[in-house]
Structure formats: structure tokens, C-alpha cells
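Below you'll find the structure I mean.
One chain of protein is taken out of this complex; the other chains stay put.
Per-chain numbering from 1; labels A, B and C assigned in written order.
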Amino acid sequence: MSQPDADMAWPDLAGRLVKDEAGLAHVLPVRVYFEDTDFSGLVYHGSYVRWCERGRSDFLRLLGNSHRDLDVGVDAREPAAFVVRRMRLDFLKPARIDDVLGIRTRVKEIAAATLTLDQAVYRDEVCLFEAEVMVVLVGRSGKPQRLGRMIREALART
Amino acid sequence: MSQPDADMAWPDLAGRLVKDEAGLAHVLPVRVYFEDTDFSGLVYHGSYVRWCERGRSDFLRLLGNSHRDLDVGVDAREPAAFVVRRMRLDFLKPARIDDVLGIRTRVKEIAAATLTLDQAVYRDEVCLFEAEVMVVLVGRSGKPQRLGRMIREALART
Amino acid sequence: MSQPDADMAWPDLAGRLVKDEAGLAHVLPVRVYFEDTDFSGLVYHGSYVRWCERGRSDFLRLLGNSHRDLDVGVDAREPAAFVVRRMRLDFLKPARIDDVLGIRTRVKEIAAATLTLDQAVYRDEVCLFEAEVMVVLVGRSGKPQRLGRMIREALART
Partner (left out) sequence: MSQPDADMAWPDLAGRLVKDEAGLAHVLPVRVYFEDTDFSGLVYHGSYVRWCERGRSDFLRLLGNSHRDLDVGVDAREPAAFVVRRMRLDFLKPARIDDVLGIRTRVKEIAAATLTLDQAVYRDEVCLFEAEVMVVLVGRSGKPQRLGRMIREALART
């Protein structure tokens, strides 16, 4: 069975950039599967951490930065990857098997070497989870990379 | 931010049922994220097992059977959940971060109490992984449930 | 092959309670396996969240409270499980495949319905990760349970 052009075939796979009164946001839909739940019958708390990473990855992807490009080191940049430095997580309400959730990601602050994002998980209109996440772009040498320009330009293009 | 009607808003979230020369199949697109890889630089072998479960869940969902319906016990059936009895897994080629993969699922055999599925993971036209998976539907009492009729009727409706 | 009495056979499996100048702490050793790493070559950030849960579980286990006892509802208490309400996570230094790490857990504050723990991950003398975690004990009805007495008595017994 062929998958002729995967990105074309599944246009929403990386979610969508949306603009609302608060500015630019990214929304990624996530289904709750067996792997995301635990014996309490609800979603395992660590699953939200994985989902937020997916949201960040696809937000940056739609802004033009894939992990693989970073890893290879495009545009004369040293190969690099995003690394999480700090998270603040608030678990507000439980999610359950089969739920369709929306992972919402916004830029909160761009500093020279750090990017801080606001993330939240919604089921319909209800917010189940909130996170503030600070990431840095670290080169293979271990040194943080300047990411301000890359992200600022990407945001300006949207 | 609202998610007014999640299933409507993301029409492909559960993948698609497709018909080809070999009959009915289900295809679920999956993106490779950080969580799916390991320090070898490639996808962790256990990730294929999680992806296959997503494929099975969404295949059965599009046939009309959600985990939650089963868990509550619709249609006078005892509450039940699918349980994996046996897997045969062949890892053919590696997948990498950012890849878009297609999880393909087909019914191989329906017996009174067991359902055997053929599953495979593709990147474009290339098959990376194949699995044969036997599942049973187990009621809360621990006894296997007859699933032949439910699945047969669902397949007949497609 | 027999596992005659698992808890006896592996005396350190739940880690150890230790007393130092700062009071009572629990230490759980954790090995870094393939499943804990990602394609960056380092440990995936979500793995620390899983390890902290193991540390909390074994700390409470050595204080006399297993998840299964809580789930069944011993001592005339309603069946209950611990639920994470809030986490603050600081990722200080990376860990790598094969590392032996120590997950250290201390009680920071006991309120009527919430328990706040300080957790940290060490490799030898070096702190790699710090967390502050607030959990509540939630009964099957969805209502928070009083946990002050249970934990206080357990701490007093040590």
C-alpha cells in the first residue's frame, strides 16, 4: 500500500496555526489511547508532558524548523536540538480513553538563548492542563545557540 | 480557545478506511516525535508496538466500536476491553525523527473469540515493520467475549 | 524458574529510607535504559517524570502504603489513588544510557488534603534534576481524601 506524499495526504497532521485575540497559537489534536492511561482509569500524568513536546515540535515545524534540519545543521548552523530547561505543570481536570484533546501552544517570551512557551490541553472548551515550558537550542558542542532571530523571523513571516 | 466539535474539526484524526485489491484496510498517519526515538538516533523498537495499538483502536473506532463504549458495556453487553494475546513482530528498516509513517491494519482472521490482524508501518512506499497481532475481547469478569458478530457486522456495513 | 518470595529476594527493590542532617529521605536507584533516551543521545525529559513517580510510589510503599491497598480501600477508607496536581521541574544536567541514578524524595509539606514532595535525581554527587511535586489522594467518588494522619503516622513510625 502506498503513502505517496505523506505530508500532502494528511494536511492536519502537524496541527494548525491559528490567530485569535491573544495572538498566534498552534493547536495540535491528540487522541487518548491505551498507552496514555493508567490503572486509575484516567490519563497518566506523564502523558501530558509527551503531548506538550509534540505540540512544541509541530509548532516549530509549521514555523519552518524541523528537528532533522536542526540535527543536520542547515544554513551553516551547528547541528543542534531543543532541550527542556524548566517546566511548570498544573493538572486541572482528568482526561479519559478515547478523548480528543487539543494541545495549544503560544510563545510567551523569546530571549537570546531561551524560548518560553505557554501550553495548555483542552477538551472542547474545558482546560484540563496548563504548562509553562522553557527550552534552549543546544549545539552538538553542548553550547546553547542563539535562537532569537530564527524564531522571530518565523513569527514575523506568519 | 475553543475546540467546538473535535471529531468534526479534525476529520482524519482516526485515519481512514481504504479499499484496495486486497480488501478493506485502515491507515493511520503517525509522526515520529522525540518520545519515539532512542539514543541510537533511530526509532525505539517499542514505539512500533504503541503505534500498532493506535492503529487497531482507530480501525475498530471507524468500524463503530470505541474503547469507552466497550468499557461501559453498550447494547446489553458486559463491560469489556481488548486484550493482546500474541504478537509476531518483524523490524525491517529503521524510522527517524520527523518521519511521517502510515500504520496499515487489516483483518486477517475472525474466530469466535479472537481477532487476528495484519499490521504494517510504511514510510511512503517502503515497508519498515510488519506485525501479526491476535487480540481477544475480555469482559470485566475475566471471560473472553464473542466478538465475531460485532466485527462481522461492522465489516459487512463498510 | 521460581521467584519464591520476590520482596525478600530483592531487598533493595523499593530503594531505602535514609536519615541525614536534613531529615528523612528516600533513595531509589534507577538505571538508564534504551526506553529512557531519545535521538539527541541523552535522556528524554519525560523520563524524569516517570522516575519521580517511581520514587514517590516506593517512598510511600516503605512508609506502609501500597497503591493496591489504597485501591482496595483498606482500613474502612474509600478506595483511592494518588493524583498529581502540580509539578515544577528543573533540568540541570543531562543523563546518559547506562547511567546509575539516585531518585531522592523528601516530604516538603503536609496539608490536610495535599502532600508536597521535594524530588531530585543524582548521578554520584551531582544533581541533574530537581522537582517539587504536589499530590492529592483522590477517592473513587472523585473527592480528595484527608491524608495528613496517614502520612504523619507513617513518618512518626520511622
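Keep this in mind: contacts are C-beta pairs under 8 Å (C-beta built on N, C-alpha and C of every residue); 3 or more make two chains touch, one makes a residue touch a chain.
Bear in mind the structure is a predicted one, so any value in this text is a computation, not a measurement.
Undergrad: Shown chains touched by the missing chain?
TA: The omitted chain makes contact with A, B, C across the full complex.
Undergrad: What chain C residues would touch the chain not displayed?
TA: 1-7, 9-14, 18, 20, 25, 27, 29, 31, 33-35, 50, 53-54, 57-58, 61, 66-68, 71, 96-98, 100-102, 104, 120, 122-125
Undergrad: Touching the hidden chain in the full complex, which residues of chain A are there? Just list them.
TA: So the residues of chain A touching the missing chain come out as 34-35, 37-42, 44, 46, 96-97.
Undergrad: Which chain B residues touch the hidden chain?
TA: Residues 39-40, 45-46, 49-50, 53, 67, 71, 81, 83-91, 94 of chain B touch the chain that is not shown.
Going forward, only the chains that are shown with their structure count from here on.
Undergrad: Is the chain-to-chain touch network here best called a line, a ring, a star, complete, or other?
TA: Its topology is that of a complete graph.
Undergrad: For the homomeric pair chain A and chain B, should the interface be classed as same or different, according to whether the shared residue numbers exceed half of all numbers used?
TA: same
Undergrad: Going by average Cα coordinates, which chain is farthest removed from chain C?
TA: B
Undergrad: Measuring centre to centre with CA averages, how many angstrom lie between chain B and chain C?
TA: Measuring from centre to centre gives 33 Å for this pair.
Undergrad: By the touch rule stated above, which residues of chain B touch at least two different other chains?
TA: Residues 34-35, 96-97 of chain B touch two or more partner chains.
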